[in-house]
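Of the protein chains in this complex, all but one are displayed in their positions.
Read from first to last, the chains carry the letters A, B and C; within each, the first residue is number 1.
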Amino acid sequence: MSAVPLEWVLMLASGLFCVGFFGALSRRHAVSMLMGIELMLNAVNINLVAFWRYTQPDEVGGIIFALFVIVVAAAEAAVGLAMAIAIYRTWQTVNVDSVDSLRG
Amino acid sequence: MYDVVDFILNTQLGLNSPDWVVMLISHLIVVAILFAIAPVQVLFLTYYERRAIARMQDRVGPNRVGYEGLLQPIADGVKMFTKEDIVPVSADQRVHLLAPIVTAAPVMYMFAVLPWGPNMIAVDLPTGLLFFFAISSISTVGLLMAGWASNNKFALLGAMRAVAQVVSYEIPALLSLLFAVMLTGSMSLMAIVEAQSGLFISTTDVPNIPDLGLGWFVFTPVGFLAFVCFFIAALAEGERTPFDIPEADSEIVAGYMTEYSGMKFALFYLAQYILNFLLCAITATIFFGGWQGPGIAWLVSQSLSADNPAGNPVYNVLAGMLGTFYLLAKTYAFFFVMVALRGAFPRLRIDQLMNFGWKFLIPLTMINILSAALWIAITRWGTAQGFGIIEFAGEPSNLVRWLIAFAVTLVINVAAYWFLARLNIQDHVARQAALAAGGLAVSPPRSA
Amino acid sequence: MSNDTLTHSLTFTEAPAALTVVVDPTPQIARGSAVVVERRRPKAAGWSLLQGLGVVVDHWRKSFRKLDDTTQIAGTFTTEYPEERLPLPEAYRNMPILLFDDATGHELCTSCFQCQRICPPQVIHMTQAKDPDTGKPVPAVSEFIIEYDACMSCGFCAEVCPFDAIKMDHNFELSTADHSSLTVHKTDLLRPISYYQSIAPTFWAEAEASAYKKLETNKKRRPATIGIAPQMLAQLKAAHELRDDQQEATMPTTAVASAPAPATSSAAPPARSAALAASASDLPTDKAARLAAIRARNEAKAAVQAAPATASAAPAASDGGDLPTDKAARLAAIRARNEAKKAAEQAAAAEAAPTLATPDMPPTDVQPAASEQAAPPAPTVPDASLDEKAARLAAIRARNEAKKADEQTAAAGAAPTLATPDVPPTDVPPATSEQAAPPAPAVPDAPLDEKAARLAAIRARNAAKKAAQAEGE
Partner (left out) sequence: MDLVVQIMFGVTGLLILGAALMVVSVRNIIHAALWLIACFFGIAMLYLLLHAEFLAIVQVLLYIGAVAVLVLFAVMLTRQIDDPDEPVLFQRWRSTLLIAVLLFAAVLVPTIYTHDWQTFTDPQPTFAGPRELGFAFMNAYLLPFQIAAVLLLAALVGAIIIAMEDQEQRRVRVLTLAEEVALRREREPSPPARSAHPQPTSSSTTPPPVPPAHEQAGEGA
């Protein structure tokens, strides 16, 4: 992997992060926001693995952290989607700007 | 295969090809072989299933085309290919097209880690077992795509059912396989198969057992319970009866395949049968020794290898052939069981399926993992590993350790099975009593 | 709704049996009610699943033997249709056909329009024939059309026909790619009476008996006017003369030349040298002979290995009284004959025409055509069901061989005689003289007619085969 410098991988991860950032902040659909967040988490994961690969290939710390991120992302997805379904059931919509009432 | 290609290209032809070219060519050849095998297997499996199920129902089955109907699948294939490809107008055209591809392509990858014989494996991945199930989970995306793109409520219902079922049953499937990973300390399928030499007792547990290739994991209580759980989960993953809820034709036409015809339908069919074949093969590999069997060890010891440069390469070929034969024989035996199950049992309801998976199979496999840990502790650990109980009465031999482990895990597993079954039945009875008392249909009401 | 219409005597007994027994010996479950059967839970969870699996695997294991009767639960009982056929019941009806008399070619239909009137889907159309001289309508049809594609096989037409002219056929293999061919005209509707006799013997016997009865009554009532119509008399006379001529002509020459009129199709009624009106008493013999032909042939084949060829009279295979056997054999004979007919059509191009397998003449002395393996004594087969199977088998084989012979004769000029113990009341010289065989002893005895017929059948068959082989070579 010496052919690809670390900067390239980091650039890719930062680009992915920014795309996910835009998606998470601008889409109205709750599930779409969740997808944006997943993209951001994946960008972080790429960073973790890249740093592991280029700076500390003798340790497994980078991989371990990436795995923890995946675990957290899975938990977040489960809870987030459950929330989306609960919201849909109550308001009949999943557009987050429609969910503006305090009635619960 | 790499060595053969290297030999032909560089030594014989003197091309001095670079390393990666040789690797590419050798992989291409292996892939070509596997991709040729897969559809042929499917062709034969459809015929095999139809004949077997016909016999079970006191019929004869297809016996017209070719000798005893052997060419029937080819006739069916020709029929499929020449059918008109119908796409609903309101379907999502691109997704509709992609769905069968996404479903069928991953199952072909699964062949990559399946060991066919001694040293006969396309890629001996160190994470082969995980790879197998990771790849199979991609197929579910294809099902969901198909169900959604068809713009048909039956297709969508079928896809939802399929995904709910497959995702739920992946958990017990993987949990039940964990015991093999624990016992062999590897996720490589080749290593798992190689650990199953011996005679009813694995040579990894008792090294001086004669090696007849029969030290299968299924002969231990741990392995047997895991086998039962895994096979049930595999039925659900392969959408076989009694878990064929996603394509329950009496309820939702053909599930996610409702709006498909012609080649696309054939691709779904192909994917399903390859998946079934592979699930049977993986069952045989992990629990029934894969290519292990009487005679393999002797052939391998005679054959040419790095350890034995004086060996005869003929024995390599013979060992490969015998190993493949054993694997296929076991696989087809399991497929026969699948067919018999199809002949015997009615379809489950979706709530029964979920109850069974989450309330029975998953706890059972978890207890089985405990048993597997105990097995390892009893058979292999001593005071050095902090497990001195077994050495309380002196220095037991390997066989004695094995027997103690057998007894302990047997008691645990039988008790777990009995207890969980009883619990589930009691739950069922309580539910029915609640129904009789005018309660709710699904579960007892919440207090608040 | 009250309670007793809903429930029935269902009990939850404390019996140790796995299933609760319904107490009432003759349970009458009312409409809308349900019987709740309580099952005892098995001791081990999952055990009943294994039991269920065991049942299925047991069926699989037992399915490799074929069932002989349907009383057994496990085992395949599939009939492999095109090769194996179940005997059709006599009352089976498919599509209507028109009948004509074998001997005279007289069509029974008088165009009374009864069937056309009663036909529910209105698929029968007919035109009454007219006397060409006077232009007056006569009791006959000039054209008769049934649209098979719309016919619903109700059988009303056959029911109302006062002259037994329209009957229901047994042929159900009507599928075709040509739709228009399902509008069937008179020439394709006509079948000889003997054909209908072969498929529905008792029905035809009944019809005939009632017709005779009616005739007798009418004779008594109006003796002056009842009798055979004058034009029929002329026809009959011509038929008699023709038969005599044929008998003379057949004497010195070959058997195949004995039927000068080529039997092209049933539509053109052949002026056969036959008895004028086949009396009812003749019929059983006729049938039995045909049946015997098939059976004897079959048994002879079976016995070839067992017993050396002694060209003596074959003992009776079995009595012809067994009805299902009879039918099957008859069916077989019909099929064989159809094949022979095909062969005949092709052979008609050649100078000689074969005779049809209608053993309507009492055969007296039949010379074997070629008999290295001439008629070994066939063993008696008492088992009726076995016999029936054998007959069916024979039919298949006969057809296959007929086909073979057919191909070969088409190449060569000579036509073999197929299972024809019928035509010449005297000797039948060998078809191919180089294979001449010692003549079989005559069977003069009248009760032995049947046997002789059987023997003749075997010999004729063998001859056909030999001839075909010889010609083919």
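Note that in this section a residue touches a chain if its C-beta (ideal position, glycine included) is under 8 Å from a C-beta of that chain, and two chains touch if they have at least 3 such contacts.
Computed from a predicted structure; not experimentally measured.
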- [ ] Touching the absent chain in the whole complex: find that residue among B:V30, B:A52, B:A91 or B:M187.
- [x] B:M187
Open item on the list: Touching residues of subunit B against the unshown chain: what are they?
Closed with: 20, 92, 95, 125-127, 130-131, 133-135, 137-138, 140-141, 144-145, 148, 156, 160, 163-164, 167, 170, 181, 185-187, 429, 432-433, 435-436, 438-443, 445-446
Task: Residue ranges of subunit A at the interface with the undisplayed chain - done: 1-12, 14-23, 25-29, 31-32, 34-36, 38-39, 42, 45-46, 49-50, 52-55, 57-61, 63-64, 66-68, 70-79, 81-86, 88-89, 92-95, 97
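Throughout what follows, only the chains that are shown with their structure count from here on.
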Task: Distance from subunit B to subunit A - Cα centre to Cα centre, in angstrom - done: 32
Task: Distance from subunit C to subunit A - Cα centre to Cα centre, in angstrom - done: 81
Open item on the list: Please output the residue numbers of subunit B that touch at least 2 other chains, ranges allowed.
Closed with: none
- [ ] Could you list which residues of subunit A touch at least two other chains?
- [x] none
Task: Residues of subunit B touching subunit C in the complex - done: 52, 55-60, 63, 340-341, 343-345, 417-418, 421-422, 424-425
Task: Parts of subunit C lying in touch with subunit B, wherever the complex brings them together - done: 41, 45-46, 49, 52-53, 55-57, 59-60, 63-64, 74-78, 80
